[in-house]
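Take a look at the structure below.
Only one protein chain is missing from this complex, and each of the others stays in its spot.
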Amino acid sequence: MLTLDRVTKTFRAGAFGGGSVTAVDRVSFAAAPGELVSLIGESGSGKSTIGRMVLGLTEVSAGSLTLDGERVRPGKDFYRRVQGVFQDPFSCYNPVFKADRVFALIRRAYHPGVGDREWADRVEKAVRDVRLDPGQVLGRYPHQLSGGQLQRLLIARALLLDLRFLVADEITSMLDASTRIDVLNLLAGLKERGLGVLYITHDLSLGTYLAEKTVVLRNGRVVERGDTQKVFGNPLHPYTRTLLAAVPRLNQPWTAAVPLDACAYHEGGASPGDDLYETEPGHFVACAALPACGRTRA
Amino acid sequence: MTLTVNDLRVHYRTLRGEVRALDGVGFDLADGEILGLAGESGCGKTTLGKALIRLDGRMRHAGGTVTLDGEELPLSDDRAMNAYRFHKISLVPQYSMSALNPTRRIGRMVRELLASRGVSVDTDELHRRLALVGLEPGVLDRYPIELSGGMKQRAVMVISTLLDPSVLIADEVTSALDVSNQQAVVGALTGLRDKGLVTSMIFVTHDIGLTSHIADSIMVMYAGKLAEKAPTKILTTAPRHPYTKMLIGSLPQVGARYADKPLSGIAGSPPSLLDPPAGCRFRDRCPLADRQCAEEPPVVEIAPRHTVACWKAA
Amino acid sequence: MAAVPALLGALLQGDFGISIWVFPTPVGDVLLEALPYTLGLMIPSVLLSWFAGNWIGALSARRKILDNTVLPVGYLLTAMPYMWIAVILAWAFGAQAGWFPLSGGYSLDIQPGWNADFVLDALHHWVLPFLSLFLVALGGWAIGMRNMIIYELESDYSAYLSALGAPQRLIRRYAFRNAVLPQVTGLALQLGVLVAGALVTEIVFAYPGLGSLILAAIQNQDFFLLQGAFLFIVIGVLIANFLIDIVYVVVDPRTRTGMAGGTS
């Protein structure tokens, strides 16, 4: 179980580093093995920063990040179990080397003892696991492969470790519609084999396609989270509703989001101190700071 | 008829030979029509958009003609094309965020640009158009660095349409935006057409879902050729080309779930356009392909304004 | 090292100690007398070469023939050691052609003073040192500007202007304006090299500036004069750098908004 408890990130800002910007503000949620949690938010909502903090690429300013109860300490041992795949496949590969050098990096760090023959078999198995033909993709330069192939190779790279959690940060936004689905179906398959996935995206339709749980972020804060069916079946926060309404659906004209008159957070009697209020089992909502409410949370 | 494109061929010169990015594309754009130009990366949609405005260094106009309001556009003659650019045909580029000169106030840049094209600046009209896309006049006194990405894009949209061009090409203007901004930009674009500031428009994108909200008709391209062109409603609900069907089928809609019915992508990848295969270029990825597809399928109008390039579609 | 605090104290009041070479005149006076000649040589050559170099660089980015003729010459010039081009000019225009005097700041038979003869004579001696400093620096700026303009002409705003059919004149004017900015900071970076160039050029022409003083100080082991000269140079370069930074903030709006934490 990967748990975030009131995780916060502040950056120094301004020309002389005087002021500070809070990119992520007391975010809490959990991701279990065999489950895909989609982290949805527009640009600037802090979703990528959360991804980088989980992967230890960016320091956590406050709050705690634990894996199976232990505090997360980024390093070789942590990366054996938690790995990441990023947005731009062509930026994930060092253009000067062949694409399968990403496997060599893993071998050097985690499997020094394994013989060449044995290692080649493992690589081939991982490549087949991600439904790629080793003959077509190994020994090529990144620019000779398609975006979809490159992303799947990155997932194969992670499978060479005893992977428990995968952070997928916008991994399909640079892909064409047809190859995007193959990558998503691949993630679904891995999820069924017990892998936990934190799927970060700005695209609602992708988020809902696979996710058991959804976390909706705005300006660094969780506005609504819980079971995907409940969050998008019955959105309670005005932001979630406008986001849902703004998604372009095939052949359906945009409908304006029905405004909220009462805020579910306060209506349920939640005091301003709590983070989110559980309006129904597995469905949490934050204070919507409606002007008429008067009891806004700091 | 605003724009007629007839068997247009544009190739890229590279070290390993000529990439036939556009290999004979034909369509026409009626007055007031917004055409969505969709397709996967490498299908030639951006090349088409670029070719109509300005061929850059490596592009070569290999054949075909483009007529705008009855006059044939001299695509390969950069100097002669100047007369048409901005006045008759204009562009909102993919790189709108960095299209404004960083060291010039926006108002001054617009004045200098218009003066260089021999046009006088009508400040009130400029303010009115800025308001149309939600920008206050104060924007003109600021430097591009002081505006947000979305504001810069809308400013470029106003600048590009100042001379009421017959055709506006919007090249992937929504791909870098969030969902809420996308809706605002689409609204602004349709507003330009509805108020007659632009006669007709080509909206280049890879997002068919969004295109269905702005385009009157959609043209799907594959490997440098037209696959299918039809009014939006028909193309999205009753496509006839197998590629269009699979493309629409692989778009996850909100609420679609893997657990209920997993969607399927399209196996394989588009052919290299260095030496494209003979016959139908979708042949080796198409489930309906047979011997007949070894021959190039003609573009057939199977219904009013609905053309398809596939033997199996008729 | 007890002397150091005393020395520092003295320095602050402009007392650089007594020169050994030109005993007993204080070092400060010796340097102040030489300073006008060095500044008179450096300021015009640096500024003129900067403007001319940028202008020629911009031209050569446009015309192929210029690009193939001006640039190789530019590379040759910028590769020349300052003192060698000085010697060549002295030999060609001085010794052989006899148009200009070979050395000295002014003819020995004229008393320095603000009268016409002295000024004219001083100018006559000034031409060759100025020309050699000007030519070497010119090459560097021309090459820098040519490359910068090519990058600017490839930028998105140039592409947008061409897509809207703007004439080449406007596009090149914007490209030149944006390409000049890094050349302003380039000026600050190059100051150290330009100062060195001026010193050796002065030595070739025995021009009565800081360069000749430094040569004399070295030959006579006059460390006080040497330290004084060193301080003059460092302070001069610092002041110049400071001025250039101010000019840059004024000229480049991006830094101004950056400072004020403008949104980007």
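For clarity, chains are labelled A, B and C in written order, and residue numbers in each chain start from 1.
We adopt the following convention: contacts are C-beta pairs under 8 Å (C-beta built on N, C-alpha and C of every residue); 3 or more make two chains touch, one makes a residue touch a chain.
Note that contacts and distances are computed from a predicted model.
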*"Na+/H+ antiporter subunit D", "Phosphoribosylformylglycinamidine synthase subunit PurQ", "Peptide ABC transporter permease" or "Cytochrome c oxidase subunit 4" - which is the UniProt name of the missing chain*: "Peptide ABC transporter permease"
*Out of B:Thr14, B:Thr123, B:Ser148 or B:Ser264, which touches the unshown chain?*
B:Thr14
*Missing-partner contacts on chain C, residue numbers*: 61, 67, 71-72, 75-76, 78-85, 87-88, 90-91, 94-95, 102, 140, 143-144, 147-148, 150-151, 154, 182, 186, 189-193, 195-197, 199-200, 203-204, 214-215, 218-219, 221, 223, 226-227, 229-230, 233-234, 237-238, 241
*For chain A, which residues reach the chain that was dropped from this view?*
52, 55, 57, 75-76, 79, 83-84, 86-88, 90-97, 102, 105-106, 108-110, 141, 143, 154
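By our rule, only the chains that are shown with their structure count from here on.
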*Averaged over CA atoms, how far is the centre of chain B from the centre of chain C? Could you give it in whole Å?*
53
*Using the average of all C-alpha atoms in each chain as its centre, how far is it in Å between chain A and chain C?*
56
*For chain A and chain B, let me know how many angstrom lie between their CA-based centres, rounded off.*
32
*asked:* For chain A, give me the residues that contact two or more of the other chains.
replied: none
_Contact set on chain A toward chain B in their complex_ = 42-43, 146-148, 176-182, 184-185, 188, 202-206, 208-210, 232, 242-244, 246-251, 253-254
*asked:* Can you tell me which positions in chain C touch chain B when the two form their complex?
replied: 155-157, 159-167, 169-170, 174, 177-178, 181, 252-254, 257-258, 262-264
_Quick check: in the complex, which residue numbers of chain B touch chain A?_
40-41, 178-180, 182-183, 206-210, 212-213, 233, 236-237, 246-248, 250-258, 262-266, 269
